[in-house]
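A selection of the complex's chains, in situ.
Naming follows writing order (A and B), and every chain is counted from residue 1.
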Amino acid sequence: MSVTPSNENIIPLIKKESMLVSLEHGIRQNGRKPFEYRPISITLGYAKKADGSALVKLGDTTVLAGVKLEEEQPFEDTPNQGNLVVNVELLPLAYETFEPGPPDENAIELSRVVDRSLRDSKSIDLTKLVIEPGKRVWTVWVDIYVLDYSGNVLDASTIAAIAALYDTKLPKLLQEGDSIKVIKEEKGERMPMNYPVVTVTVGKIGKYLIVDPDIEEEGILDTRLSISYTPDKRMVGIQKFGIGTFSMQEIDQVESIARQASAKILEELKKQLGIG
Amino acid sequence: MSQNQKPKLILENGLRTDGRKPDELRPMKMEIGVLKNADGSSIIEVGNTKIIAAVYGPKEIHPRHLALPGRATIRVRYHMMPFSTDERKSPSPSRREIEISKVIREALESSILVEQFPRSSIDVFMEVIQADAGTRLASLMAASLAVVDAGIPVKDIIAAVAVGKADGVIVLDLNEPEDMWGEADLPVAMMPSINQVNLIQMNGNLTPEEFKQAIDLASRGIQTIYNMEKETLKSKYIEFKEES
């Protein structure tokens, strides 16, 4: 059962008012411009026992993604491709009110949105994750752990997932007569990535739109919308988060803002990952 | 026909697998006041999708320390009956059901005048009887009708439809093959009289141009559905608050 969060009712009215005054002058209270992201930093290989990993900081929001590969049977309806499983956890380390326990609806929603962005964008070439067609494939576990929650974990999670995947090498395969043997201890091919995908979150406060809301801003947003893009500007996922509504015209504006922001993040991502 | 092979979604005559034109809605049926115990209830059928919804409340919340001082708490469950799908579904909630319960709650909350019922709860339960594409939106509409049936004031009733892309064509109100094999699925829910979108999601693949085309098509479909909803309610209630 999904229940109205108990903190939703504490509307920091004064904060909102002063934020609106700032935005009237084209600037946010944190000093950023409306369509400006916080700085992104990526540390690849942060978790050395993962097959690939990345620590991502988006401002103070800190996310660690790790990739693990396991040999498994393919699903019946996709015998010729690997499996992808995405899991986001909002760790109790990350924020005072986060509790230990199985993922709640917020973590599950984040997991599923990141999963769909990775899947629908065809960022990963899953068909290259087959060891033996119909019998043995790689399952790609992407575990994303939020360490410090400072707003907009979704965009940070997508970046961390992509960075960790680009950091991943598959275990080595060895042809032995008719059969293929997996050498777990040795690294083989790189994860077959087609291109990255990014998610851009746009928040609405009164009549204003801003990108990459931080934790203070999240508390006073009317609502927000997240859109994922490929490098060729295809939209590969949309999710409206939280209570509140958009007009159709606002959705149009959001899309345009998000598309432009996606190009900048992709550029940053390519630079830091040394790709394309 | 094997489930592993994509069928043709747009036939040579330009029609869809169920004979509809790209911008044609599935047949719909709605009824309110279908349960005795619930304060509000409804059954909705969209094509072969069938949903029943019940609303209890506004009522006192237990335990009381969970009550919100300035507004009602909304509690929502979207659930699929085990026999509602092609393969039997385990009755315990899947991650998909948990996500959908959340997006439906948020969409529904955005339509209810929650400030009128401080310290109380409104419980909304939806059961999918038949799942044949579009269950989240049919559930949301069923919930919205049940809320009105319970006499709870809303900004507007919610009308909703999924648009998408099938064999390259932008289509209205996806059916199951289009949902499974199409290139994009874009559910949209609105309060039409105030032009506000309560729910929008997308999975799949659309260019920005296609996206614009798709939400335009959705808007038109939503208006038709909205009129049906109003008719359904008028048959029971003469008036309900409409803001434009």
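Just so it is clear, contacts are C-beta pairs under 8 Å (C-beta built on N, C-alpha and C of every residue); 3 or more make two chains touch, one makes a residue touch a chain.
In this text the structure is predicted, and so the values were computed from the model without any measurement.
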Subunit counts for every protein chain kind in the full complex: A x3, B x3
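The rule we apply is simple: only the chains that are shown with their structure count from here on.
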Distance between the centres, which are taken as Cα means, of chain B and chain A, whole angstrom: 27
Contacting residues of chain B [partner chain A, same complex]: 3-4, 66, 68-77, 95-96, 98-99, 101-106, 109-110, 186, 191, 195-208, 211-212, 215, 219
Chain A to chain B touching residues, read off their complex: 1-4, 6, 8-9, 77-79, 105-106, 108-109, 111-112, 116, 120-121, 223, 225, 233-248, 251-252, 255-256, 259
